[in-house]
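With one protein chain removed, the remaining protein chains of the complex are shown where they sit.
On to chain A.
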């Protein structure tokens, strides 16, 4: 089978995520699907290989192009609103047997978006992969009609399971110490203005004066006129 090479370089958004990885080594993800397989349940769709999990930035994706038969089968799945399922087997230096994953996308969405998908692989700090999931991306390029073969546009992202935050005791103790020091130095002088300090007493008095003034201006005017 003629292999078509598509190398997609993916840059990970945050490089320092990888600092949580205790382990480094190569990673190989074999992708299989059940389109145009003949008698087999699953046959190869492609392969993703990584030199280093920790670096993670470069991965090589090799995938077969889809022929007419592939597209026809995909279309027949899409007619019943069915799922297009991928089987992936992940092997690494200390997992030669491989771990099996499944993931599915809606066949019609995959066709509509011109065979574009995103592959996310989640890695634990010990280098083990916990999930490989496929999701269709929104792509503006629909499938070319009449073409004999179609490329699969895949983007691969290696996602690291992060270290959870720990209760932040250090900065709190620092804050308490700062407060203690401030107290030892002497009370902080309240340098707000008179109004800012005592507005809560002034406002009710002012309201009371205004109400009593506004309700009865006539007698006051009459008295003044007399």
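General observations
The criterion applied here is as follows: a residue touches a chain if its C-beta (ideal position, glycine included) is under 8 Å from a C-beta of that chain, and two chains touch if they have at least 3 such contacts; residues count from 1.
Going forward, contacts and distances are computed from a predicted model.
Not shown: a single chain whose UniProt protein name, out of "ER membrane protein complex subunit 1", "Probable vacuolar protein sorting-associated protein 16 homolog", "AAA+ ATPase domain-containing protein" or "Mitogen-activated protein kinase organizer 1", is "ER membrane protein complex subunit 1". Interface residues of chain A facing the missing partner chain: 22, 80, 82-83, 85, 95, 99-106, 109, 118, 120, 122, 124-126, 128-131, 133, 135-138, 159, 161-169, 171-172, 175, 208-209, 211-213, 215-216, 219-220, 223-224.
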